[in-house]
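Moving on, here comes subunit A:
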Amino acid sequence: MSLDFNVPSFEVIRNEKKCIQCKVCIHQCSNMVHVYDEEDAVVYSNNNKCVNCHRCVTLCPTEALLIREYPLEFRKNTNWTRQAIKEIYKQAQSGGVLLSSMGTPKTFPIYWDKLLLNASQVTNPSIDPLREPMETKIFIGRKPNKLDFDNEGKLVTVMPPQVELNVPIMFSAMSYGSISKNAHEALARAATELGTCYNTGEGGLNKAFYKYGKNTIVQVASGRFGVHKEYLNAGVAIEIKIGQGAKPGIGGHLPGKKVGEDVSATRMIPIGSDAISPAPHHDIYSIEDLRQLIFSLKETTRYSKPIFVKIAAVHNAAAIASGIARAGADAIVIDGLRGGTGAAPTRIRDNVGIPIELALASIDQRLNEEGIRNSVSLIVAGSIRNSSDIVKAIALGADAVYIGSAALIALGCHMCHSCSTGKCNWGIATQEPFLVKRLNPEIMYKRLVNLITAWNHEIQEMLGGMGINAVDSLRGNRLMLRGIGLNAKELQILGVKHAGE
Partner candidate 1 sequence: MLNEGEVRIPSGCAISGIIDRTGCRFNGNDIIKSITLMHERSNGLGGGFAAYGIYPEYKNFYALHIFYDDFNIKTETDKLLFQYFDIAKDEAIPTQRLSTITNQPIIWRYFVVPKTSQLQDKRISDNDFIFNCVMKINKDYNGAYVFSSGKNMGAFKGVGYPEDIGKFYMLETYEAYMWTAHGRFPTNTPGWWGGAHPFTLLDWSVVHNGEISSYDTNRRFVEMSGYICNLQTDTEVITYLFDLLIRKHKLPINKAIQILVAPFWSEIEKLGNTIKNDLKCLRSVYSSALINGPFSIIVGCNNGMIALNDRIKLRPLIAATKGSKVYVSSEESAIRIICNNPEKIWAPKGGEPVIVLLEKEQI
Partner candidate 2 sequence: MRYLIVGNSAAGINAASEIRTKDSVSSITMISKDTFNTYGRPLISYYLNNKIKPEDIYYHNKDFYIKHDIKVLLNSEVKEIDIKRKKILFCTKTKHNNDILVYDKLLIAIGSNPILPSIAGLDYNYTNVFTFLSYEDSIKLKSSITRTSKVVILGAGLIGLKVAEGLAEQVKNVTVIDLSDRIMSSNLDQASANIIQKHMENHNIKFQLKSSITNVNNTHNLVTEVILSTGDIIACDILIIAIGVLPNLNLAYKAGLKVNKGIIVNEYLQTSNEDIYAAGDCVESVDLLSNKKSVFALWTSAANQGKIAGENMSQGNHSKFLSEFAMNAISFFGMHILSAGVVNTNLQNIQSVTMKCQSNQLCRLNILNNNLVGFIMINENKRAGIYTALIRNKTQLSSLAYDITNHQNSNVGFNVYSTTERKRLLDLANIKI
């Protein structure tokens, strides 16, 4: 092996005055960064192995550890940045496609941060959610254009299946395999307690989790891993995954080393084999093919479950969404450019797709113009970071949001972007039993419940401020939004006025 040109990304700084040599950092680091030197009786650190996941820093009982960016300076050059240079070193060494995890770190505009919310003053009272009801219940599913009652006032319209959610927030698809069983359990239990749903992702559903069926959305993706009749009927809805915001146009790849006994049984693939999801569904080459899949899934479940179709936000998203609605989907999921992933080619993640805000606004507008917005639910995903992002998404026209990264962060993810290594020190993106153990579902599901409960409180506060007491009245209520620092075209696409207008 020749010389590796790459210098470490991070530097571990140990305060020797504080270090009590308890070796907790050594025991906790799956990357073997910390080593105890018996002879000198000191703990030292291998910077080049550190991914800056903060596990050691968080567990160090004396706050003796600090990690910072490796302070080596590169000559300033706006074009040839440190990142650009390091990537070339890496590829020149490996000859491979660059892989990344989690959402893109690039500086694309975040429209959530360029939208401001309204509040009532004088002419309209704000509503105090602590004193008055403040409703966040929603229903995901196809809605008939109208309801018909007979002369006796009996409802004659047959309602299509709906998923009832107490909060307009669901946990997005993350497969068992890409994340650990404990992470799944935490998501499933939290969804159950919150009265919302989590999503199996395309890794099938472990037998142990069938009991959470009422709060489960099962996914059917291009690899068809773990898909069988019982699975399709196990949840409350089925999601057909066409694409993912972090890697539109790309399939998935779960490395064989993550396919242990249990993952193998769940996915219905041999132990140790790579699970490769093709880029397209090979039975969907057109919108009418999608319609066939939607209806074959409806047949399988006797029309008792809504079918979601998930696509990445791409240039032509509005027209595609319209097609999906007309193909019979009950809900459309749009995953934006900044969405997360366990692993994606870096160039794809950082360059393909469009921001979710713009996609959402244009899709909602398009469906409205076509008069079919009410017939399908819109769920958005990809970079929802907090409750105000959610409020803005709903005001732009979403029925609900999916959160992925935010949920993982609640479970301990420190966004080190190293999911693909399988050595997640927080027990999330790993199948190593000693690491998985670190994510105690008993503790972690409560953290998820806390997070969503807190967000829901905040949503209620914001709704109350706007003088609204049901989230129903926020959906598509773009008057509640104003843009800040946006150009005319952006305002037009978003369908909002500029602040001050």
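General observations
The definition used in the following text is that contacts are C-beta pairs under 8 Å (C-beta built on N, C-alpha and C of every residue); 3 or more make two chains touch, one makes a residue touch a chain; residues count from 1.
Selection criteria: all candidates are chains of the complex that A comes from, given by their letters.
Quick caveat: nothing in here was measured; it's all calculated off a predicted structure.
All listed chains 1 or 2 share the complex with subunit A, though the touching one is 1.
The residues of subunit A lying in touch with candidate 1 in their complex are 120, 123-125, 127, 132-133, 135, 137-139, 141, 143-144, 146-149, 153, 155, 157, 159, 162, 164, 368, 371, 373-374, 466-470, 472-480.
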